[in-house]
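One protein chain is absent from this view; the other protein chains keep their places.
Residue numbering begins at 1 within each chain, and the chains themselves are lettered A, B, C and D in the order written.
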Amino acid sequence: MEHTAAYLGLIPLLPLTGALVIGLLYMFTCTTNPLPEKLYGALACVGPLLSFFLALVVFFHLKGLPPEERFLVHNAYTWFAVGDLHINMGFLADPLSALMLLFVTLIGSLIHIYSVGYMAEDKNYGKFFCYMNLFLGAMLILVLGSGPVVMFVGWEGVGLCSYLLISYFSEDTNNVLAGNKAFIVNRIGDLGFVLGMSVLFWAIGASGFDYLSLRANAHNLTPAIGITVCLLLFVGATGKSAQIPLYVWLPDAMAGPTPVSALIHAATMVTAGVYMVARFSFIYAHFPIAGSVVAWVGILTALLAAIFGMFQKDIKKILAYSTVSQLGYMFAAVGVTAYSAGIFHVFTHAFFKALLFLGAGSVIYALHHQQDIWKMGGLKDKLPRTYWTMLIGALALSGVPPFSGFFSKDEILFSALATGHTGIWFIGVLVAGMTAYYTFRMIFLVFHGAPRDKEAFDHAHEPPAVMTIPLVILAVGAAFAGVLNLPAIFGGSLNVSQWLEPSLVEHHGHASIWLEIMAMLASIGVVACGVYIAYKKFGQGAEEPVFTGFAKIGYYKFYVDEIYNAVFVQPYKGFGSIISRFLEPKVTDSGVKLSSWLYQKAGTAFKALQVGYVRIYALYMIIGLSLMSLFLSQTIN
Amino acid sequence: MIQHYLILSIILFCLGILGVISRRNVFTVFMSIELMLNAANLAFITFSRLHLSMDGQVLALLVMAVAAAEAALALAVVILLHKHKGNLDTNVFSLLKG
Amino acid sequence: MHDFLSILPLLIIVGGAILLMLLSAFEKVQVEIASFISMAFFAAAFFVQLLVGCGPETVVFAKIFNGMLVTSNFTMVGGLIILGCGFFTAMSAHSYFKVNLFCTLEFYCMMMFAACGMLLLTMSQELISAFIALEIMSLSIYILVGYDRANVTATEAILKYLMLGAFAGAFFTMGTALIYGGTGTTKFAGIATMISATPAAHPFLIAGSFFIFAALLFKVAAFPFHAWVIDVYDGASTPVTGFMATALKTAVFVVFANFLALSAGMHSSWITFLFWVSVLTMFGGNLVAIGQSSLKRMLAASGIVHSGYLLIALVAISTDHFTGSVIGYYLAAYAVGTLGIFAALSYLGGKDEKRGTFDDFKGLAQVRPYSAAAITVFLLSMAGIPPTAGFMGKFYIITSAISAGQTALAVLGVISSILSMWYYLRLVINMYFYEAEDSFEIAGSPLATAGTFVLVVCVFAIGLYPIII
Amino acid sequence: MFAEWLFYVFSVLSVLGAVGLVLFRHPMSGAMSLIVTMISLAGLYALLSAKLIFVLQLIVYAGAIMSLILFIIMFLNIQTSDLPEEKGKLYFLAGGVVLLLPIASFLIKVVKSLPGSEATIVGKGFGGVKEVGLVLFQDWLLPFEIVSILLLVSLIGAVVLAGKRRVGK
Partner (left out) sequence: MFEYALSVMIFLPILGGLAMLLMPISRGASRITGLIVSLVVLLMGIELFLGFTGTGGMEYLENRPWIESLGISYGLGVDGISLLVLMTGAVLFPMVFAIFTTQSKGYYANLLIAQGAMIGAICATDLVLFYIFWEIMLLPIFFMIGIYGGPKRLPATLKITIYTIAGSLLMLAALVYVGVSYHNQFGKWTFDIVQLGALDLGGGFAILAFLMFMVAFAIKIPLFPFHTWLPDAYTEAPTATTFVLSAIMAKIGVYGVIRFVIPVFEVEFVRFAVLLSLAGVVGMMYCGLAAIAQKDMKRMLAFSSASHMGIIAVGVFCMNTQALTGSLFQIAAHATSTGVLFLFVGLMEERMGTREIGDLGGIAYRAPIFATFFAIAMLASVGLPGTSGFIGEFLIILGAIKFSGFIGFLAGTSLIIGVCYMLWMFQRVFFEKENDRTAAFPDLNVREILTFLPVILLIIGMGIFPQTFIKKIEPAAQLQIAKVFAMTQSQVAETTVPKPGHNNHKN
């Protein structure tokens, strides 16, 4: 056991080392004699693959232990210790983190491989892989961290990499702005995280500030503090996982290269919030009110993002809103204490959304960076492998049985119903329909009908195998991952949920099997409707519509960005300039300026008193003496 | 009666001050200062009489000597001033100011 | 024997003065020689004072001088400062008069007479002796101020100084008369006995000391008796100004402290009065100084401010076991700094003191870095920045004020020294932060330069080893 | 009684002289009226039994010092046209009086605190040359000695300031 635990530190270290090596090589050679791309590509894939391998070792090791003993802890060293605060640079592998570990390393590796092909034409090849490896390392720290502070290291690290990769094509100001936006919005969330951690520490952290100790002491939390902690941490989660009100950065984050969108902004980093809530299930489970807030925020985000997704024309933006929407589902799940359902959706979503993004990447690659779906069409035959794999992804995303998305989403909706959150269930079903609609709208517009841009269509060709093989692997995952958590009515035994059991504190709702079947049928029906409407409208080719009314507002995303800009960004900047132009020189400094002015003026006045006439000087003396005499007369009598 | 002497001394002293601050003629000013010294001397003598000790008279004597020394120097300065400006107005000498 | 030794420095100085007076009758004796002679006498007297003064006891010349002359540690310190001032002034004068040709032998003679008056003033324990000593000192200084007869500003300066000085002197005599009337004596010891005999404040004593204070405050240029000082410093030649600013102030403050400290009753009844005078002096001085463009006038005004600090020390003296060490130290620190800057001005000023304003010294650091550094050190000392002597002086004064319960006064003193940074820094800024426009040629002898650098060493030495005072 | 009358006569004369000094435009007139004051003061000294001072006041002050002043005034040959205009003199006088009132009242208040006492003439052995001389040379040796320095200084000073000068090379 000790032996395996020691690997835990190695898992994030491998990609980090990769990042360091690649980074140094790149930094010192890029301006003078650039190294061959193949070298970088090979170096970049080593770390993730080795990590994946180690993750498998850890997973099977855990699997070999009895359920209640399934955790491995490796405290590398004391990170810092001040007073009662004692933070170990520690790594924890338990069923939850092991599951995350597996798919993060798996998908990470796949995307690295895909990127070798996708980024082939880029001149900053080395930089890209340095960032990617760095990201993976940070993500693994996030997953493996034995306590919230270590998790926060990864948490911020992935944020940094996200920033770096979003603004990767940094010559274009918009990309950098998108990166800035991502970092800053994430930081707003991080503030919540830090504050939540701090409150938590002062409440129960004195005897150890890692998950295991916290879990043991969680019952000491008072409701007020507990709910505060939950909500503050959730603020952190909304930032990282793009929930209302902090979701705005994610669509813009599509400015980065497509593999980045797949890895960071779909499969792994954005789900960190869900993971974090699940990690803190031992607190959230105690405070249903906080859970409800989480759930409602989640489901409303899902709805809102779905609405936006229906009207987008950029293929990546559609997928981005879809991601936001799916993340909303996950939060709805963890909010209603169905943590395993949420995590399971994270898991399946990672496959199908990574698949969709990579597919979209293939399309974009094939069309030479064309992202507008209204300029595509009929690509089915040109890109067959891409088409079929993306179709599987779309079916999974839409929740069509028996693809993975169906099971995970249905589990969530059922949990909501079972715990009495009927409203959430209803919206969830509605969103499922909308998801099906916009997903297939995309599929139909891209792959079916007649090509809208003849020239681009003619030049399109299937990308190389290094890009398509990961697609196929992911498609397999997207299609069949649902099997891992088959519910009872399909004869399964919720394997994933059982696996996660020791890590989570769950309250399972109880509902009749008929209700479950009814719910399932309802969502299948709604999804079918969605697909049908999409087919009717776009299946046979359609022209780009001119949006009016609600659609226009939806297309412009309810003007949320503009509102944020007007309400937060501009006032912030304005306040900055008010300070530096007015407050600083005129108000804050006025005391100093005024006193120096007064001093100068008084000096001038005194200078004027030095008239130079000797008898006036004598007069001054007499005036002084006279006043003093007046004073002295009082003292004698 | 002693008080009357003293009051006279005070009056003379104040008149001396008045001369210094209100006149611009260098001579008058110096003579006013002499007047002040005289007033002080009167006070010395009066107190000497009051205490019936002759210390006061000695003091007056010494003050007279000082007054003489000062007067000598003052007159030298007056001559110097007159050489420069041909004028004994103190207000003329106000180059140094501000 | 010790009696004699105690006044030996005084006798040396008087002897030197008379010797010079006699020498001036001889055509062949040159001014330079006179300056060396006076330096020699000052140095001799200084060392005699240093050697003799090692005994801590107070010598009262009861038999010979009827207790009117007393030497103590405090007077010895005062004497040392005065003699040192005389020495360094003679040094700077030597250089100064190489360029400004109006010197005769009597100049040094007068300086020594002034020093003699000052020494007498520090030691006198009787009002009329103090008055006469004061007049010896003042008359000599008047003459020194007006020494450049061809110069109308010097004449104006002597007129102003003499007129107002005599005016103040009249107040001194009147005050003496009133005290004599109240107590029947003019000796400090006698007055002290009278005060302790009658607990209630004696009106005559109050009025008399009021007038005496007025005269002394005039001499140290306290507000509102300060107006003359700026014009007089401006009109006088640079070495004389330096001498006035340091030695004269030292002597007057010593006698001031002696008089105040003669009994607790005396001191305590004047605390409020002195408090306000010192506050007004500090702030008034600063306000005068800020507007000046001529260095000498600025230094005069800053001298007012320093008088204000010394008045704080006077407020804070303890009459029980009066040592005057704080005042002595501050006077020494102030003297070293001020003398230094005037010594520097003596050789940098050029013919007819053509460089006299702030602007004239722009860029000095580029041409004469060492001189600029020396001036900076002096200015920092005057401003009270460690590790200079001025800082320790200020530190002692604040400490004594707070110890005496005068916290408010200490704070006001500190605020005033903040204000004073303004004009001290202005010169430093002019010297260092501008391009040089002048070539700053130096004529004359290297003595003033040497004196300046010796004084720089003194500034640090006194600052770092305050025990030597 | 006679002494009292004399006191009043002398004091009125001295005050008049002093007022004359302050008011007369020409310094010559001022000097003359100051002499009146000085002579009256001498009389007052006599009334106060200070015989030596009485004599010295007449000889040194009214005699020597004042004649020196008069001599210089005449030496400089001051004409009325040389004199300053002094237009605002009256304002200064009035203002000066106002300023002096507190000082004077303060001093008078001080004087009033003195217990009343007669100032009759004291007989022999008080204020004579011998008696004062004894006091002077026994008790007041130091001031007497240093006055000599003072006079020396003033002597040299007068020469330096007003006399011919051998200027250094």
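By definition in this document, contacts are C-beta pairs under 8 Å (C-beta built on N, C-alpha and C of every residue); 3 or more make two chains touch, one makes a residue touch a chain.
Keep in mind the model is a prediction, meaning the values are calculated, not measured.
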| field | Visible chains that the absent chain touches, using the contact criterion stated earlier | value | A, C
| remark: Given A:117, A:157 or A:342, the correct residue touching the omitted chain is A:157
| field | Hidden partner chain, touching residue among A:183, A:499 or A:538 | value | A:183
| field | Omitted-chain contact residue, chosen from C:102, C:276, C:358 or C:395 | value | C:395
| Residue among A:38, A:454, A:573 or A:601 that touches the chain left out of view | A:573
| task | Would you write out the residues of chain A that touch the absent chain, in ascending order? | result | 23, 26-28, 30-31, 77-83, 85, 89, 149, 152-153, 155-157, 160, 163, 167, 170-171, 173, 176-177, 179-180, 183-184, 187-188, 190-191, 194-195, 197-199, 201-202, 572-573, 575-577, 579-581, 583-584, 588-589, 591-592
| List the chain C residues touching the unshown chain? | 373, 380, 384-387, 391, 394-396, 398-399, 402-403, 407, 410-411, 413-415, 417-418, 421-422, 425, 428-429, 432-433, 466-467
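Methods note: only the chains that are shown with their structure count from here on.
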| remark: Chain-centre distance (mean CA atoms) for chain A and chain B, in whole Å, is 96
| said: Residues of chain B that contact two or more other chains, please. | reply: 6, 13, 16-17, 20-24, 29-30, 41, 46, 50, 55, 62, 66, 69-70, 73, 77, 80, 90-91, 93-98
| query | Which chain D residues sit where two or more other chains touch them? | reply | 92, 96, 99-100, 103, 106-107, 109-110, 113-114, 139-140, 143, 147, 150, 153-154, 157, 161
| note | Seen from chain D, its contact residues with chain B in the complex are 4, 7, 11, 14-15, 18-19, 21-22, 24-25, 27, 30-31, 34, 37-38, 41, 44-45, 48-50, 52-53, 56-57, 60-61, 64-65, 68-69, 72-73, 75-76, 78, 82-84, 86, 89, 92-93, 95-97, 99-100, 103-104, 107-108, 111-112, 114, 116-119, 122, 126-127, 131-132, 135-136, 139-140, 143-144, 147, 150-151, 153-155, 157-158, 161-162
| message | Quick check on the complex: what are the chain A residues that touch chain C? | response | 599-600, 602-607, 609-610, 612, 614, 616-618, 620-621, 623-625, 628-629, 631-632, 635-636
| Any idea which chain A residues touch chain D in the complex? | 615, 619, 622-623, 625-627, 629-630, 632-633, 636-637
